[in-house]
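The chains shown are only part of the set, and none of them has been moved.
Chain IDs A and B follow the sequence of writing; residue 1 opens each chain.
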Amino acid sequence: MEMFNKYCFIGCEDTFNESEIVLFGAPFDGTCTFRPGSRFGPYKMRIDSYGLETYSPYFNRDLLDYKIHDAGDLDLAFGNPLAVMESIRKFTNEIVFKNKKPLMIGGEHLVTLPVVEALYEKYNNLVLLHFDAHTDLRDEFMGESLSHSTVIKKIWNFLGDNRIYQFGIRSGLKEEFLWADKGHTFINKFSYDKLSDIVKKIKDKPVYVTIDLDILDPSVFPGTGTPEPGGILFSDMIEILKTIDLLNMVGADIVELAPDYDPTGVSTAVASKTLRELMLVMCESKI
Amino acid sequence: MEMFNKYCFIGCEDTFNESEIVLFGAPFDGTCTFRPGSRFGPYKMRIDSYGLETYSPYFNRDLLDYKIHDAGDLDLAFGNPLAVMESIRKFTNEIVFKNKKPLMIGGEHLVTLPVVEALYEKYNNLVLLHFDAHTDLRDEFMGESLSHSTVIKKIWNFLGDNRIYQFGIRSGLKEEFLWADKGHTFINKFSYDKLSDIVKKIKDKPVYVTIDLDILDPSVFPGTGTPEPGGILFSDMIEILKTIDLLNMVGADIVELAPDYDPTGVSTAVASKTLRELMLVMCESKI
């Protein structure tokens, strides 16, 4: 009798040990400043992944040809960002220790911080590719330094200058843009037209890719906490993924789907398909 | 590292072998006459069961004190009711063969037919308790004899007279009511006030319980294919379950949740809580 358990992303049914990539969810949205609900991102992406195929005509690759383990979700305490950071870091350390690559589904953007921290221990020349509508370069938000609007600044604190490349950015405080312009991070405003140049520059370095899905226009991706009109289309997302194909991607994440804000389910379809393509890129990554 | 996999109903994490009750989903809605979508009932009930506790103050029982296995969902072909009937019957046979009790989540009401057929092979004095807004006693619907509006009639075909008790019924063709009145089935119109009398009468017989959740008033349970105003409240449902507690329940199901029609999620909460209580009743069943 064939039974069916949908709580595994389509095509990711391999065991932890045999897999090169470990997919896991970090359903935390405790510092979200506007509309919460990204905690429901991971389960909904898994369920709706069955509306997709495992084969990608964009890359002519099939998930079934690779080894990927879906580890489920971390069990995280809302209301205590510090404890959440610790849980994610520990789990990422385990993955990295076993020479596998972490691929995380958020949750809000703050969950990126501990994954990058864990990878930085191994790769001290790590480079961050950051796709987002927002700068996320604040020092604090209403007195709190751990926030989804400070996460890239927190990462800069240890990565330092010339390591962070930001694309699609179209919202932030004037101060954040001015600070970035002093050479701390590279901001490609509104667009990603400088991406292929950057890719050439970093092609020998270990790369972490963080995709805040609100880089997409809200028409394409309405189900998110802080929708910001003027974003890129899904075809642009595919172009981005083709451009970063064959880099040394050592880890990645995809964050900020808040599925309950989109009753059409389209945001989840977009997130799931982006994740499928990102996986297929990661599977062929050089490192 | 504690990981969390929500695709199992809360408190039902025991293995098949150690369990007395086997929970499974039958996500089929192919003959639904008005609004389809009950195929999404099983997964949503599992996910949202984590908004509940395992402990019931109504029965002072806790799911953690019993052995229940959640087998996941059957993989069913839409568009072929006959093949679907066959799949469900086969899986139920397996459960019954191993002396366990089937507890099914629909799907539309037609899925009840093969489970009752399978149990009837073992218990030829089987009695059916049917909770529903609709008679479901048609001979055919638009020429089709396999339909969620014919299911009880199809069961009567082998169970025969004096075996089927229907409660909460408030919609049907005039002919259906007239046919039932000839002594074929017992209909408790609008209500369940005759239930305790019936319970006394059947207390030594093996009983199957089928709950079409649209017996509930649409204010309580809007997320269903054919909402029928004038139903019972959730407190009535609890009273029903208390009344049938300690019967010889050999199997049961709960059908017709179509979660996408209720964006508030309340219908799923009602379905999940009803399932929890039904399980706790079944766990203490005499047989």
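Everything that follows uses one rule, which is that contacts are C-beta pairs under 8 Å (C-beta built on N, C-alpha and C of every residue); 3 or more make two chains touch, one makes a residue touch a chain.
What you see is a predicted model; the values in this text were computed from it and never measured.
Student: Total copies in the complex, given 2 are shown here: how many?
Tutor: Every protein chain is the same sequence, and the full complex holds 6 of them.
Methods note: only the chains that are shown with their structure count from here on.
Student: Rounded to the nearest whole Å, what is the centre-to-centre distance of subunit A and subunit B, using the mean of the C-alpha atoms as each centre?
Tutor: 41
Student: Which subunit A residues qualify as touching subunit B in the complex?
Tutor: Touching subunit B from subunit A are residues 1-8, 24, 43, 47, 71-75, 87, 90-91, 94, 263.
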